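Missing here is one protein chain; the remaining ones are kept as they sit in the complex.
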Amino acid sequence: MNALDRWLEGRSRALARATSRRSFLARLGVFVLGGAALPLLPVARAQAQSAPRAAKPGEPPLDSPLGDPASCEYWRHCAIDGFLCSCCGGSQTLCPPGTQMSPVTWIGTCKNPHDGNDYIISYNDCCGKDYCGRCNCNRNEGERPVYFPQRNNDINWCMGAESTVYHCSTAIVLGRAIEE
Amino acid sequence: MNALDRWLEGRSRALARATSRRSFLARLGVFVLGGAALPLLPVARAQAQSAPRAAKPGEPPLDSPLGDPASCEYWRHCAIDGFLCSCCGGSQTLCPPGTQMSPVTWIGTCKNPHDGNDYIISYNDCCGKDYCGRCNCNRNEGERPVYFPQRNNDINWCMGAESTVYHCSTAIVLGRAIEE
Amino acid sequence: MRSKALLIAFVLAAAAVADVAPEETGGSAVTPERWGAHAFWASDMLLRRSALFDADSATMLGSVYGGQDLSPVLPLGSAARRELYVASTYYSRRTHGERTDAFVIYDARTLAPVGEVVLPPKKAANGNGVALAALLDDGRFAVVFNQTPASSVSVVDVEERRFVSEIATGGCALVYPAGPRRFGMLCLDGSALAITLAADGSEASRSGSAKFFDAASDPITEKGVRLAPDGGRWLFASFDGMAHEVDFAAQPAPVAKPAWPLVTDSERADGWRIGGHQHLAMHAASGRLYSLMHQGGADTHKQAGTQLWLYDLAQHARERTIEVPNLAASALRDLMELPAGGVLDWLLHAAVPNPGATNILVTPDAEPLLLLSTHEAPVIAVLDARSGELLREVAEPGIAIGLLVAP
Partner (left out) sequence: MRSKALLIAFVLAAAAVADVAPEETGGSAVTPERWGAHAFWASDMLLRRSALFDADSATMLGSVYGGQDLSPVLPLGSAARRELYVASTYYSRRTHGERTDAFVIYDARTLAPVGEVVLPPKKAANGNGVALAALLDDGRFAVVFNQTPASSVSVVDVEERRFVSEIATGGCALVYPAGPRRFGMLCLDGSALAITLAADGSEASRSGSAKFFDAASDPITEKGVRLAPDGGRWLFASFDGMAHEVDFAAQPAPVAKPAWPLVTDSERADGWRIGGHQHLAMHAASGRLYSLMHQGGADTHKQAGTQLWLYDLAQHARERTIEVPNLAASALRDLMELPAGGVLDWLLHAAVPNPGATNILVTPDAEPLLLLSTHEAPVIAVLDARSGELLREVAEPGIAIGLLVAP
């Protein structure tokens, strides 16, 4: 068991004693909170835009499955499990209209074939409407069982939203992952 | 327009003014209430039996579609629309466990190929659980639009039950229909 | 895995030098400023929602979900208020417990609930979902049909967001918008009823037409089409294929024009009939009527159509016939993840029986599209409404598609 796992374990045990979910979330940090808690990342909301299907700079072209956010083969989807928000009125980074993005999430590490680099992907769920029902996708690179929450894609991460009803999942780049 | 239709129309107009559904139902009579209000028929409940798939005396044999209550071709199903309770833990005359039979219903007139006679069939809905999802069947002999409620099979007749959530439909013989 | 796990620890440092820039979380999209002339709602009986699609790009723009009732979820749209309205029945324990009927108000751009009006627990529910609620033309009052089975209408003031009153409607059912504060209903005695609301939403007046159809011998279906974006003119088709044009707004009372046949005697002799769950569509600007037709016997008024017959309404004349494409084969192809237009796709379309179409919609614009669906297969066909050419398909529109509705 490496240092990180030990650290995770300790944190989990300590934090899990908190009975208030809010106070728990406030202290849980990057491993569960995903992008929402990363100080380097702006947390401004993107409320005023519609969600055109578009590739981001530095990604494979939209016309290839590896670059198409509406495709299960999209490079960011290496550890996703659910309906793709890009098929539901949202995008790889935006929830569909009327749904709320859960601040808690699980994380995957996916290789971007366009630059050959690994990126940390946050699969924030979108919540408050029932199943989208389109583009169901399940990939499990580095996925771990339920007792390893921050690496598990079965968990309903809408647990952190106003309504826990699951609609679809996004795939948001938190940043590049660098080997030591 | 014949005498019966005029009678129906008059009744509907008069009764529909009732604001209380209960008082309305109490007076609506056979055309909407189906078997539940027929004085000749016992209204004792059949709570203590399970529901084996069985043909009744005077029907085609169980091994023919015309005699199989789990078949859409069952002779009683000539005006049914919904999931067959015989496929859901109930039978042609019993609701599945845990569901409540609605006292209001629509009526069909179906020919029993076994004796060549026409029978009045009451398609009481079973209510209080979500869609059964098995043996969906839609036949429309003598079926009429929504403004002719007692002959319409689109209406959710669970309107008369404790919970209006629709589960499946039965096909109950009220009696033989005789030409003048 | 160890290295993978370790990677995470360096995300903060990494973010600064990422090739794909770190992205915001927490954002939700909104629907486009203008939905476009080819946007449409497709309801789903199983997901209990209506999804908004753009027929040009065949993409989903968003969705609105309803309660637990049987009826398809049909959002009423207020362009002026940029709101959507969905009347639904809810239970405290989803399928049982305490019942609440609510008229839920959604923001039309964010598709988020922004308010609700609690209704009397009498909301009508049925599997076809046609004409169960309407927003009247002046945009102030909505009416929700009740059937317990006693018929009545609940009136909602969408401006003040309050329930106004319940109006008993006797032997008449369903609600068809027919003017600024007027709606029409169809009656068991073969007549049409029109009810006009006062400024406060209470009943101001009602008037009935003469009998123009026979509910027992040749009833008209509920699936009528409005002949103009506003006003009281609606067209209904009878089981035997007679077209009945009704003006709910006529004074002093609703009037029905003489009925005309959608099928000639020879066509009727060949067994051609109307049928389906949403078997009529109207393109008001060009005065063109679309009718789903099939060959069948009596009591097949819900049977899927194999052809679409296109009429010039003014001339009462049939202009064109459009064959219904095989939606089951297309859905199976999508299910099996086979490429469209491939050999296997061709084989499927040759092998799988064509279920026809149960639902149709024509977009109201100058270059109208014709949308086709069937309860049998989860796919929606997009055709050129004038040529009948199949342009594209919307894959995975849902699980059990109900009605197709223009916003």
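Order of writing sets the chain letters: A, B and C. Residues in each chain are counted from 1.
Everything below uses one rule, namely that a contact is a pair of C-beta atoms (placed from the backbone, for glycine too) under 8 Å apart; a residue touches a chain by one contact, two chains touch by 3 or more.
These numbers were taken from a predicted model, which means no experiment stands behind them.
**Student:** Just list which of the chains on display the missing one touches.
**Tutor:** Those shown chains that the absent chain touches are A, B, C.
**Student:** Among C:Val20, C:Ala51, C:Leu76 or C:Val104, choose the residue that contacts the chain missing from this document, as touch is defined above.
**Tutor:** Considering the complete complex, C:Val104 is the one touching the chain left out.
**Student:** Return the single residue from C:Pro32, C:Gly62, C:Pro75 or C:Pro113 that touches the missing chain.
**Tutor:** Checking each option in C:Pro32, C:Gly62, C:Pro75 or C:Pro113, the one touching the absent chain turns out to be C:Pro113.
**Student:** Name, in rising order, the residues on subunit B that touch the hidden chain in the full complex.
**Tutor:** Within subunit B, the residues that touch the unshown chain are 2, 4-5, 30-31, 34-36, 38-51, 53, 56-59, 87-91, 93-101, 103, 107, 109, 112, 115, 117-120, 122, 124, 126, 128-135, 142, 170, 172-180.
**Student:** Could I get the residues of subunit A that touch the absent chain, sorted low to high?
**Tutor:** Subunit A touches the missing chain through residues 1-2, 5-6, 8-9, 12-19, 21, 24, 28, 32, 81-82, 104, 128-131, 138-150, 152, 154-156, 158-160, 162-166.
**Student:** For subunit C, which residues lie in contact with the unshown chain of the complex?
**Tutor:** The list for subunit C reads 1-2, 5, 46, 48, 65-68, 88, 90, 92-96, 100, 102, 104, 113, 116, 216-217, 332, 336, 352-353, 399.
Simple rule for what comes next: only the chains that are shown with their structure count from here on.
**Student:** Based only on mean CA positions, could you tell me how far subunit A sits from subunit B in angstrom?
**Tutor:** 50
**Student:** Which residues belonging to subunit A are in contact with no fewer than two other chains?
**Tutor:** Residues: none.
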